[in-house]
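Okay, here's the structure, questions in a sec.
Every protein chain of the complex appears in place save one, which is left out.
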Amino acid sequence: MIGVSRESIIKALSTRNLIIIITVAFGILPVLLGFNRYYVYLATQVVIFTSMVLAWNIIGGYAGQLDLAAAAYMGLGGAITGLLLCYYHLTPWIGMIVGALAAVGLAVAIGYPTFRYGLREVWYALSTISLVLILQRIYWLIYGTTEEYISEYIPYRWSVLYLRFDRYEPYYYLGVAILLVTLWVNITIRRSKLGYYLRAISEDEDAAEALGIDVRRYKLYALMIYAAIVGLVGGLYITTTGIITYRLFDPDYSLSVAVAGIIGGLGSIPGALIAGVILKTVEEYLRATFGAVILGLHLMIYGILLVAVSVSKPEGLAAIFTYIEKKLLKKGSG
Amino acid sequence: MDPLLKVVKVTKRFGGIVAVNKMDMDVYEGEIVGLIGPNGAGKTTLFNCITGFYKPNEGKVYFKGEDITGLPPHVICMKGIARTWQKVKPFVKMTALEAVTVGALLKYKDISKAEEVAREMLEFIGLKKINVPGRELTLIEHKFVDLARALATKPTLLLTDEVAAGLRPFEIERLIDVIKRIRDDLKITLVVVEHVMRFVMKISDRIIVMHQGSKIAEGTPEEVANDPKVIEAYLGIKAI
Partner (left out) sequence: MLGLIDVNIHLLIQNIVNGVLLGLVYALIALGLSLMFGVMGIINFAHGDFLMIAMYFSYVLALALGIEGVLTSFITVPLFVVIGVAWFYTLINRVLKADPLIQIAMTVGILMFLRNIALAIWKAEPRGLPYSALLKSITIGGITISLSRLIIAIISLAVFFALHLFLTRTKLGIAIRATAEDTETAALMGINVKLIYALTTGLSLGLVALAAALILTFTRVDPMIGTVYGLISWCIVAMAGLGTIKGIIFSGLIIGLVEALGMSLISPGARELFIYLTFILILWVRPRGLFGVR
């Protein structure tokens, strides 16, 4: 009797079913939130952030590179999408693709020499920090501190073409769509040659080389996929906030993405998903409640969490899943 | 018959130190060649020069007649040379099955096919615990995974670096059996860099002795064991 029910639990938790559950959960969320404008906006930001964490999982979790440049790719994608929309009235549907391509281009331009010169660990992380700051400075040099408001250029209140809506639900569902795609990309990679190779690279680069893996090339692939997704999401982000400034290139945002990825557990898809959702939700709550009084409280807490996780449970949230998996499998075969 | 692997006057310097000095070596298909020498003789450096982890300052390395000197390690692996590691480089988060699948993916693009090949290799080596994460394996199990990983890339030539180090006598017996089957059943040529005499003398068809970066003796295990130059190199005193 007990064996049967454990087996059926395992079967129920199959990947396909989990994805269906997740889709449904995200799908009905706005209903649960009572279509409250503010909450749906928050949910949109959570979904956007979580997509980036899942994308980061590819370079940070699978390939094991501490990339802190998410804000660079997101900012680039967002800035391009936004500026093309404002100055050329180019629909963001195309603008986002252009932004994603630009992010990939940047990834190759930065990644190729970085990997070619064998920058690892701390040196890689430092170069990514520099990247965000460089892009921020370049934007600032071109546009200064001016803030471009999309609403000034695109006066429509409801336009599918220009992605202008006076409610947040459309943005939310678009975000969910991207999240599901990112989830799908993650799962596909994990079970592919790329996934195996990346995990080998993150374990031991020399051993990977000796097994015929072109380490530089595969790291670059991971970086390009991650940059493309983040750039695309950046485009969506800009349509939700409607403001284009140099503050798009926010190093703290990069850090938050990486922190979520680490706390979720490097390489763990469910971990990344849950960490992204929880951390961003908590952050927005803290910002709303204490934001005026204690600036950066959520970041302080992120910092403490990160220290706690790295010191005591480096596997992050993934440890919980491994534990559950073990418990289920153990009794089933015993 | 042309040698499978031909090392011609390879020299490798680190700053002022000459680790490998005009080293020559021929390895013919189907043999097991033992490469021995006292500490600091340059065996591992030569090893790394052949497998692409170091670029030789001088000299050439030919494999199946092709010049592979200075090529990157992954290209050399693609050409058919596989290696194991002196300081075992295990994949601690991946299971043995996953680790060996990584190796198999070189020649088999499809994941299920690669996994099948991985299972075959692990069965050939004789490792049972293939589904636990690497961090739960013992030293000899790691060495077996290391071997299986390398074998999964379907090499023509396998170089092992001190694979017998740290093993107990019964484990060494098991290793000898595995190495012999690699040569006989899988038809792979082997170069075994070793320190453990009992092991290398038993399995080698031919032995090459290195000392201070160059070859000082070559021959069958018996010939080499009785060679006064070799005895002097190891003991530092002249044999009577």
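Letters A and B name the chains as they come in the text, with residue numbers starting at 1 for each one.
The working rule: a contact is a pair of C-beta atoms (placed from the backbone, for glycine too) under 8 Å apart; a residue touches a chain by one contact, two chains touch by 3 or more.
Treat the numbers as computed from the prediction; the structure is a model and nothing was measured.
Student: Relative to the complete complex, which of the depicted chains are touched by the chain excluded from display?
Tutor: If we consider the entire complex, the absent chain touches A.
Student: Quick one: which of A:66, A:207 or A:317 touches the chain that's been left out?
Tutor: A:66
Student: Pick out which of A:20, A:94 or A:138 touches the chain that's been left out of the picture.
Tutor: A:138
Student: For the chain not shown, which residue from A:108, A:282 or A:299 touches it across the whole complex?
Tutor: Touching the chain that is not displayed is residue A:299.
Student: Mind listing the chain A residues that contact the chain we can't see here?
Tutor: Missing-chain contacts on chain A: residues 64, 66, 113-114, 117-119, 121-123, 125-127, 129-131, 133-134, 137-138, 140-141, 251, 255, 258-259, 262, 266, 294-297, 299-300, 302-312, 314.
Methods note: only the chains that are shown with their structure count from here on.
Student: At what distance in angstrom does the C-alpha mean of chain B lie from that of chain A?
Tutor: So the centroids are 43 Å from each other.
Student: List the residues on chain A that touch chain B in their complex, please.
Tutor: Interface residues on the chain A side: 191-193, 196-197, 199-200, 203-204, 206-215, 267.
Student: Can you tell me which positions in chain B touch chain A when the two form their complex?
Tutor: On the chain B side, the touching residues are 51-53, 72-74, 77-78, 82-83, 85, 89-94, 98-99, 101-103, 105-106, 109, 111, 114, 149-150, 153.
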